[in-house]
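First the structure, then my questions, so here it is.
One protein chain omitted, others in place.
Order as written gives the chain letters A, B and C; numbering starts at 1 within each chain.
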Amino acid sequence: MAQTREEIATLLTTRNNWGRWGPDDQRGAVNLVTPGRTRAAAAGVATGEVLSLSRPFPKDPGPTNPKPASHFVMREARGAGGMASDYLGLNFHGLACTHIDALNHAWSLEGMWNGRQPDDVLRPSGALWGGIEAWGGGIVTRGVLLDVPRYRGVPYVTQDRPVHGEELQEICAAQGVEMQPGDAVAVYSGREEHDRHEAPWGTGPARPGLHASCLGFLRDTDCAVLIWDMLDMAPNGVGMDWAVHAALYAFGTALVDNALLEPLANACAERHRYDFMFVVAPLPVAGGTGSPVNPLAVL
Amino acid sequence: MAQTREEIATLLTTRNNWGRWGPDDQRGAVNLVTPGRTRAAAAGVATGEVLSLSRPFPKDPGPTNPKPASHFVMREARGAGGMASDYLGLNFHGLACTHIDALNHAWSLEGMWNGRQPDDVLRPSGALWGGIEAWGGGIVTRGVLLDVPRYRGVPYVTQDRPVHGEELQEICAAQGVEMQPGDAVAVYSGREEHDRHEAPWGTGPARPGLHASCLGFLRDTDCAVLIWDMLDMAPNGVGMDWAVHAALYAFGTALVDNALLEPLANACAERHRYDFMFVVAPLPVAGGTGSPVNPLAVL
Amino acid sequence: MAQTREEIATLLTTRNNWGRWGPDDQRGAVNLVTPGRTRAAAAGVATGEVLSLSRPFPKDPGPTNPKPASHFVMREARGAGGMASDYLGLNFHGLACTHIDALNHAWSLEGMWNGRQPDDVLRPSGALWGGIEAWGGGIVTRGVLLDVPRYRGVPYVTQDRPVHGEELQEICAAQGVEMQPGDAVAVYSGREEHDRHEAPWGTGPARPGLHASCLGFLRDTDCAVLIWDMLDMAPNGVGMDWAVHAALYAFGTALVDNALLEPLANACAERHRYDFMFVVAPLPVAGGTGSPVNPLAVL
Partner (left out) sequence: MAQTREEIATLLTTRNNWGRWGPDDQRGAVNLVTPGRTRAAAAGVATGEVLSLSRPFPKDPGPTNPKPASHFVMREARGAGGMASDYLGLNFHGLACTHIDALNHAWSLEGMWNGRQPDDVLRPSGALWGGIEAWGGGIVTRGVLLDVPRYRGVPYVTQDRPVHGEELQEICAAQGVEMQPGDAVAVYSGREEHDRHEAPWGTGPARPGLHASCLGFLRDTDCAVLIWDMLDMAPNGVGMDWAVHAALYAFGTALVDNALLEPLANACAERHRYDFMFVVAPLPVAGGTGSPVNPLAVL
């Protein structure tokens, strides 16, 4: 599996998904989530327990939330009763808010997903390409949780030992699950446990997380969605502008950043089963670079 | 079924759900969505087709959108590549944005859900009661579409003929579906077709929609969620501050306002089946009065 | 000068300005700034040096800025050149942003300025009374700086020794200035020096500042504008809901909160002159409860 900068660069150029679903496709690897895959995911529901994979909506400032979301509640009388409404404002990218990245969120020198150039498509009022509305139909597919700390026998992923693509393969085998095309993979790195023992994850320039070699895993498995609590390790070790996030522009993979995975990891371990029905429904913002989301796992 | 102001007032006071799940419950009728109900909803998935019930994210001003959502896209270089992010701001209540109302959104003289008083719990920075985070775990249940125009043989609901609770019962029978406790009901009134022929629904003080007698239907069926395209008819005809919206404070019913139901109605008619798996996942805004959502129907 | 709760209550009811400029007046004590007063203020300009009385626009979170202002910069190409624009969002009240309070910002049991009741005039989309647009014509008048720390021979005002109305009179005498109707008074308490030595002013429930007895000074001098760095002492010592802020609803005085007064105090001390031309120009937000401002002192 591609490990070095050169190997990864080769992977991204020789095995990218550009053109795979046509030159004008804006749905990327989410095309792999067919109705049949959705139906199978639903059929796999066992207990009907629903777990939210969302961290709290980030209203309060903090070390990893320097630009907290705005939330203001208004009220007004309505006869003898009344009503309350609210204003929400946020810049959801970053390390605090659980959100999905659209395909136009990141690009390399070669361009965005399917080869579009940012200068041609980005506008202050919304992008003309790769906007989150392309996934506005929702994504319902099988999810697979890979529990890195449990596999390693440690409480959480640390800076000195990033998560590699080969390890993800090993965890699949150890957990007895096999990735299938169109699956959503949730890579649990133990962010909550990390934060109970160390300065909050994401404070400072260095942070533990996934190594760029995970790109090979995503490509080999035809994964549609990557859900993660710790994101790319930083520095990323391969000296690239984008590491795992390159999956956006190269493979068309949906990324669900800053997910809350501890409850799901605990539930999977308890029942010795690591797959579930995954649902994410982005707000269909025309030309948006992503959306805050509340992803769900149905066990 | 309660029809007059007096009958409805009696319904709301003698048959409300206050205390039904304990005096401190904030989940209301969503408690009826048990894991068993979720499992059954998943088991009912037939084709795996997913339909979004969301109207477009309301960025543009219009007759029914005087306070459009803000959306601004920023970009920055990242080495030889780059990234784009966005700011979203909105006041989602009103007639433009598909959203879910939290239990603290509406109250009568008697109070909010479970008897709380607005002065005690509403704060500008978020409510202390009935906030949308109570449903932050997501709602996955069986959905039932009731197609009013098709039942009536008309293109859309008109001002002179509001939708009544008894008619909803009749439509269930005609469509061959039976409501079960914890179901989500989607009442389709033909808003899109209305807007193709008349001034946009919601323009002006009068608008067609559901009559307060639908409250009896919601209560009798132990409905957990009401999804609707046209909302309360206005004026509501019973002279109450709140008509069908009273389900929020009286029954604890979740309301999904301004849903896009035409594609779902068409799909249901084509396959002669009116139930589906319904998923809605509000953003867990602490103390929020609701959330913009992208509700999904999985056929 | 009124000192106790009872004396202040009497002052506010027997000597308030309700009706003084007619029952429908919304400009309050700013009516005292006549063209003649403006002309005199301009005529008093000596050096033409201009000092901003604004603290930095509060973009960054901090102990006294839990809800920082939003600021996002967008860019777009324009032929071979380009343009940048920005989004600004803020809740300017509080302790971080230099702002002016409108007359509808505060009220007591008796009501708002000129006796209006909040339930009658407050709407989520803007107030129908006392909005900041009433001062949209700008305020240009004589300003008088009262330097409390210099008078006391201390670096800054402390919790155990609030600023009283009688002391303001004494400072006028000591500085050789006489207040005239329609003047703006800037009460400097040494907030910057305080923050160099102690936890930032406004952290925690207790904070040094002005005592409610300053209300008598404002009324006796027919002051049009109060500009201050430290605001009401907290707790206010008289057990009232509002202390000096009561000047808003009782006298119609404009309040410029969180002003930056150290540079002005230094300049005044150097030149042994404590008056200047004061200019403040609120954004004319219809129904707004105030405005962020950049107040100017022209020496």
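Simple rule for what comes next: a residue touches a chain if its C-beta (ideal position, glycine included) is under 8 Å from a C-beta of that chain, and two chains touch if they have at least 3 such contacts.
Predicted, not measured: the structure shown is a model, and the values here were computed from it.
Asker: From the list C:P56, C:P181, C:G204 or C:P235, which touches the chain that is not on show?
Answerer: Among C:P56, C:P181, C:G204 or C:P235, only C:P56 touches the chain that is not shown.
Asker: So one chain is hidden, and I want to know which residue out of C:A42, C:A174, C:A234 or C:A269 touches that hidden chain in the complete assembly.
Answerer: Going through C:A42, C:A174, C:A234 or C:A269 one by one, C:A42 is the residue touching the chain not shown.
Asker: Quick one: which of C:P118, C:P155, C:P200 or C:G237 touches the chain that's been left out?
Answerer: Touches the omitted chain: C:P118.
Asker: In the complete complex, which positions of chain B touch the hidden chain?
Answerer: Chain B touches the missing chain through residues 60-61, 66-68, 70, 72, 74-77, 85, 89, 91, 119, 122-124.
Asker: Mind pulling the chain C residues that touch the left-out chain?
Answerer: 34-43, 45-52, 54, 56-57, 59, 70-75, 78-93, 104-109, 118, 122-127, 133, 136-140, 240-242, 277, 279-290, 292-296, 298
Asker: Provide the residue numbers of chain A that touch the chain removed from this figure.
Answerer: 67, 70, 72-75, 87, 89, 125
As a working rule, only the chains that are shown with their structure count from here on.
Asker: Rounding to the nearest 5 degrees, give the angle of the rotation that lays the CA atoms of chain A over those of chain B.
Answerer: Chain A sits rotated relative to chain B by 180 degrees.
Asker: Go ahead and note the Å separation of the Cα centroids belonging to chain B and chain C.
Answerer: Centres of chain B and chain C (C-alpha means) sit 45 Å apart.
Asker: If you average the CA atoms of chain A and of chain B, how far apart do the two points sit, in angstrom?
Answerer: Their C-alpha centroids are separated by 28 Å.
Asker: Send over the residues of chain A in touch with two or more other chains.
Answerer: 70, 72, 74-75, 85, 89, 91, 122-124
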